[in-house]
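To start, I am sharing the structure in question, which I have written as structure tokens.
A single protein chain has been omitted from the complex, and every remaining protein chain is retained in its original position.
The letters A, B and C name the chains in turn, as written, and every chain counts its residues from 1.
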Amino acid sequence: MQILELFWLLPVVNIIACLLAFFFGKTVSRGKAQVWTLPAIAFSWVMSILGAVAVIGDSHLAHEGITKTYKWFEFGPDMFFQMGIHIDGFAVVMCLVVTTISMMVQIYSIGYMRGEPRYVEFYAVLAVFTAGMLILVTADNLFLGIFGWEIMGLTSYLLIGHYYEKRENSNAAIKAFITTKTGDVGLIIGAVVVYWATETFNFGAVNAKALEGEFHAPLLLVACIALFIGVIGKSAQFPLHTWLPDAMAGPTPVSALIHAATMVVAGVYLVARMWPTFVTAMNVHIANVNLIALIGAITAIIAALLALVQFDLKKVLAYSTVSQLGYMIFALGIGAWGAGVFHLFTHAFFKALLFLGAGSVIHSVHSNDMRDMGGLRRIMPRTYWTWIVGTLALCGVFPMAGFFSKDEILASAYHNGYKWVWAIGLAVAFLTAFYMFRATHLTFHKNYRGHGHPHESEGLITGPLIFLAIPSAIIGFIGAPGSFNLFEKWATPAAVEETIAKYPVLHPHPVDTTTFVLAGISVALALLGVLVATVVFYWEKTPGDIVERVAPIRYLHRFLANKYFLDHLYGGIVYGIRKPIADACYWFNQNVIDQVLNLTAAGTLELGKGTYLFDQNVLDGFYNGSAVGTDRIGGFFRKIQTGNIQQYAAVFFAAMALLALALVFAVR
Amino acid sequence: MDWFDSWALSLAVFIPVVGALVILAIPKAREYQIKVVGLVASIAALIVGIGILSRWNWDDGGYQFEVNKGWLSAIRSNYHIALDGISLPLFILTLVIVVLCIIYSWNHWPEPRSPKMLLFLILLLETGMLGTFVSLDLILFFVFFEVTLLPMYFIIGIWGGEQRIYASIKFFLFTLFGSAFMLVGFLALFFLSEPHTFDIVELSANGGAAAAVISSTAGLWIFAGLFLGFAIKVPMFPLHTWLPDAHTQAPTVGSVILAAILLKLGTYGFVRIALPILPQAAHSWAPWIGLLAVIGIIYGSLCCLAQTDLKRLIAFSSVGHMGFVMLGIATLTPVGINAAIFGMIAHGVVTGMLFFVAGSIHERYHTRDMSRLGGMLSSIPRMGGVFVLVAFASLGLPALAGFPGEFTSMLASFEPAGGLSQSLFRGFMIAAAVGTVLTAGYMLYMLQRVAQGEVPGEYAGHHLHDIEAPEYVSWTPLIVLTVALGIFPSLVFNVTNSSVVPMFEQIFHHAIGG
Amino acid sequence: MVGPNIAFWIIALVMAYAGVRLVTTRNVVHAALYLMIVLAGTAAIFLLLGAEFLGWTQVLVYIGAIVVLFLFGVMLTRATYGESKGLDNDQRVLAATVAVIVFLVFAGAMWKAFGASTEIVLEKSTTVSELGRDLMTNWVLPFEAVSLVLLASLIGAITLARRDDPEHVRDRGVER
Partner (left out) sequence: MKLNLFLTLSAFLFCLGVYGMLARRNAVMILMSIELMLNAININLVAFGALHGNLTGQIFAFFVIAVAAAEVGIGLAIVLLIYRNRASVNVDDVDLMKG
């Protein structure tokens, strides 16, 4: 019990590490800032493991968890903000993910960032970022959550804009911060609405009130929509996703940590933590389409299509992240809490692995563009094999972690009546396999197209890769469907279980033949994607004569021939959809959504200039005008003082006469 | 030590003036003595302030250190001064800021170098400000309110930038115009209120009963007069055009004091005088104040986007931030007023720091034009770091001073006082939330221009010295305060809450009625 | 009772003519002389109204002293003897209208106030003793005050118009 109570140490230790690194980085540790931050993150990692052990041991702890809060500050008659931690299985799992990935990234960065400018500041900000994420994950109320949320926003701005000498890097950083900040507007409004509707920010209390129906209906919907806008901003969902690919301007370890495993997942965490509120608000259990599922599905499909046409390795992974985030969001949207969170858990590992792998490739090839890579299989074996493990996991091929989590989501989608989501999920699975293996072939197979001579990265870089490859491979089994699903047993908070119990539709579906059939279909699609990618990129065959000449394709073709649907799929869709739709989608994304964002930015700038002109000329003009006016009136009256005594006398007598006149005749 | 209780406030208020007079006596040549006397005077006032803090009874919301002597008995206005939860934070902030200003300008005084004159004016200004925050009598308040005007006029007029004359006259006329109407309001209050009195405590007792006698239309007009006087000082939307000019032309020290404290006289006036004495009028004015506040937020941020001059941008950002404070006040709820007072303190600390850094940048780069500045983080990293920290605090980032004030005022705006239209104020809240994005927009735009990027060609060769000793000494307390206010907002909230809640209980029971 | 009326009319007409000529003449010295005629007329009216002492004082002071003073003034400012061109400035018309307005107002007020019938019945002319007694009893304070005024004006006139001898020039530094 007592281990969990010390969890408030996690963020605090990291913040202290950041301050030490910042102030003593250059002087005491002679530029090696990781001397300060690594022990802190290691300590947090060990604490998370101990916490996990404690949670596995005691199921009450896993579900109820412990809460320690104390009054932060009072802002009205007996209204006050609280600062506290609420640690349950779910929180421990999240801490585990965050600390592991963060530690791996910090070790990886020692090699990757050696010699880079502002090395010390990089580590300091990295530590603050981890602290921010841990605050959000361990917080027991929404207000403290917003604290962690915005600290991560700041650090992502600083890290993306790490190489701020070049103007487009700082532009990308600003774009990221502003887009997430626009989302945060929703978050803040949602928090305010939640507070006034339930008189508290505490997650548990809000969820309980939502379940019992005390949460005033229209306010509940408004609050959830507002909060979801915040999630869209932070987790780069459909309308506000354009900042994530641009955020690749930051150093690769940053992309791995922030834009794969932790920060972008914050939105998913928030939805998961307040899942009962969202379920009741969006009545996930009744309708078969709701905002969350819709946005998630759209994001998944669009991002997957966009990833097809990228030539920048990191951009491919970025769009892949957006797509997988879409997966998690619509998993929560269709009521599969366990599956969604498990996917989050597994995705963190293998996506971080892929990003760090990409980083190692970029580090040795000194360029992001896949066109001047290739043939690195023999030159960088360790990176290659860990990359393959990560790719297979991402595509959801059987033994790997990705299979279990993604398959669970698809099964739940099918089972909970969200058939269209299931279909989109399958399509995305296919596309994921396709673009991942496209990237793999372009970077690792065939012959080296670049100039320069790449070499395998040093131990400090490949070590974390291998370390991450292990969970990407085996972690899937703890979340296997059916009775022995350990993950859901530990990680589901009590409130979530209550919701599932309350709404029959969300009951966990029995493990039977349909699950295996569904699993089979999704794996088949994944393999198909791999096959198609290999055909197009590895054997570079033109579509025309592909069927006859190559033996395996011929057998496969004959095998597939009897399923007309598949043949149509093979012939038409592969080429039908690949080039035009993807390009159209990319064009749409760049020219419409991104443009809309840039245009709004430019528009506000122009609006700013317009208001300023209005302010200077109209408003200020009015005041200056009144000053000039008084001056002119003064000038007019000045003429009367002619200096000629007789004129004064004349006026004097005339006035006197009139006065006398009035006096004599008027006064009766 | 009870003599201290009665004398403390008067001591704190008038030590600076005594210091100023002593400075007058020292011949102009002996600058060192002048500087020492100036510093000693301001520190002495600060020590008295700390003494007050130490003897402060934290959970009593009422007036403490109260002194009520006869002054101008002819017009029944007496020397009634006291401190309570609302004015204590501002009082201490003034003492701190002035000491820091004097330390900051220890060895580099603005052009036409004359430490004697500048210190004299600053100390006179300090007395004016301190007096305004402690006075509980309308005439005394007005006198101190005007006393602050003159030194500021000379500070901008003598040590300002190119069009300093235009700026100082504009500042002076604007504020004078406002305070003329304010005085009319005070007099109207005196004559129309039941027991003819200038005493704020009597007037605002049990929900402004004394002034409740006034007919509602007259009440509205009196409130209009007070509103004009305070709104110009805040500054609120249509009456704000003096602020950017005053700030762009004012010397660094002038800008800091103007931004950190003088702007708070207006909002403090609302909370201390306008709201408690005329709650009915305030209630019918509230939607308009809210509307102007929100326009101010959006308008200020938009204007910032169009700026090229660094100090002018920070000045417009003040218009935006004070918009949040006024939104808090417009809700007429204890939550709103708490948010407003915290907003005042946070804005004072943060914008004060921003102007200090802007002044140092101007002193090193000799220009305020952002297009010529740049690459501060690489050329003078420590200064750049401080600038980034303060910019993010002003942006309203949690864990830094800006956030609690803004968040609570948005929170308050969701549930305004009874009778005020909720949908209107919720609309204000959403507009204010959008305002935070715009604030983020122009702050980052500024950071990109000034802190990040390459060191521009013309400064490549120069050796730009990083933060020096006086700057260190004067900035550290502010930086510590910025972070402390962000992490422990209870520093201010506990103090203000204990006196805002009873004040509004009165108003609710008697005037607006729940 | 017809004697005094006839006398009044004669004096009045003479004075009127002299007055008009005074303000319209081009020659400054003629103006001074016309002034003398008007003053003499006034003295006559005083006598007509029984205030002999005042009449003769008028002759003595006004005509004797002040007109002479004027002539000195004219001589000292070396005004051109004969015709001096435009003595009037360009706002004659304005002056005339103002004068007419003032006359109408005064005359109108008086005619309305006192009607045409009030009659001055002069039982006896005032004797110097009555005048002296009244002056020294009720009006002694103004009498002393006037003497002070005269003294002050005496000294003032001297200091103003004195032409300084050279050794004072340094400190005053005014002399051209």
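The rule is short, and it goes like this: a contact is a pair of C-beta atoms (placed from the backbone, for glycine too) under 8 Å apart; a residue touches a chain by one contact, two chains touch by 3 or more.
Note that the structure is predicted; figures quoted are calculated from it, not measured.
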Where the missing chain makes contact, among the chains that are shown: A, C
Residues of chain C in contact with the chain not shown: 1, 4-5, 8, 12, 15-16, 19-20, 22-23, 28, 31-32, 35, 38-39, 42, 45-46, 48-51, 53-54, 57-58, 61-62, 65-66, 69-70, 72-74, 76-79, 84, 86-89, 91-92, 94-96, 98-100, 102-103, 106-107, 110-111, 114-120, 122-123, 126, 130-131, 134-135, 139, 142, 146, 149-150, 152-154, 156-158, 160-161, 176
Chain A residues that touch the omitted chain in the full complex: 638-646, 649-650, 653
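In this text, only the chains that are shown with their structure count from here on.
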Rounded Å distance, chain B centre to chain C centre (Cα mean): 71
Approximate Å spacing (C-alpha centroids) for the pair chain A, chain B: 39
Touch list for chain A against partner chain B, complex: 72-77, 79, 143, 146-147, 150-151, 153-154, 157, 161, 164-165, 167, 170-171, 173-174, 177-178, 181-182, 184-185, 188-189, 192-193, 195-196, 601, 604-605, 607-613, 615, 619-620, 623, 627
Chain C contact footprint on chain A (complex, rising order): 646-647, 650, 653-654, 656-658, 660-661, 664-665
Contact footprint of chain A on chain C as seen in their complex: 89, 91, 94-95, 98, 101-102, 105-106, 108-109, 112-113
